[in-house]
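All protein chains but one are shown in place.
What follows is subunit A.
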Amino acid sequence: MFDIKTDTRKMPIEHHFNPYEMNGGTIVGVAGEDFAVIASDTRLSEGYSILSRENPHLYHVQPHTVMGSVGFHGDSLTFNKTLQIRLRMYEYENNKKCSTPAVAQLISTMLYSRRFFPYYVNTIVAGINNEGQGCIYSYDPVGSYEREVYRAGGSSSALIQPLLDSQLGLKNQGSFELSRSYTVKMSRENVVALVKDVFTAAAERDIYTGDAVFINIITKDGVFTEHFKLRRD
């Protein structure tokens, strides 16, 4: 029988340094015909504590490219810093800004370079490509990436992704067209309204998502911002 007074002293206690930490947060990206939308909540957490209610997870890396990065905040920040340095080198050497598909590929190689001690982040890149189309790329922590129409990443991605499949992808809802399109045929206003709704829904059930949403709408004219309040519990 287990005796708490004597048997606890016999058992070995392991201490181990954990290099990672879960700081929560959710990001959503949607690609339109001539725009791209990327949104993130602004809550930063650690365990059951809130570290900040005003910390967006979006990084404006090039004039027409925004990166969303959630997971371990330390890695988010460092990855962004390193990416900015690489993009500056690109600009000096090539005498031009880095296009969104090129940024996307660069991020993949940078993430994979840390294959054996990964950046603990879920990344989504949103932007306009050289043809003026909206594009979204999503990554796993070691750089596996794909261009998609829409993607949710982060702590409440499992709650949001099915909603996007239903409303944007119209999956298994009777459509017989094989869509090879990488963009959604919805207006900017409707996409933004949908994004606000999905975050409202996610904040209901995910404790790590809430406080506010930062939305970046990227068009050929630049990046526009919207701010939307969420429940703070």
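We adopt the following convention: contacts are C-beta pairs under 8 Å (C-beta built on N, C-alpha and C of every residue); 3 or more make two chains touch, one makes a residue touch a chain; residues count from 1.
Just so it is clear, contacts and distances are computed from a predicted model.
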Chain not displayed: protein name in its UniProt record ("Replication factor A protein 2", "Proteasome subunit alpha type", "Serine/threonine-protein phosphatase 2A 55 kDa regulatory subunit B" or "glutathione transferase"): "Proteasome subunit alpha type"
Contact with the hidden chain (one of A:51, A:85 or A:193): A:85
In subunit A, positions touching the absent partner: 81-82, 85, 88-89, 92-93
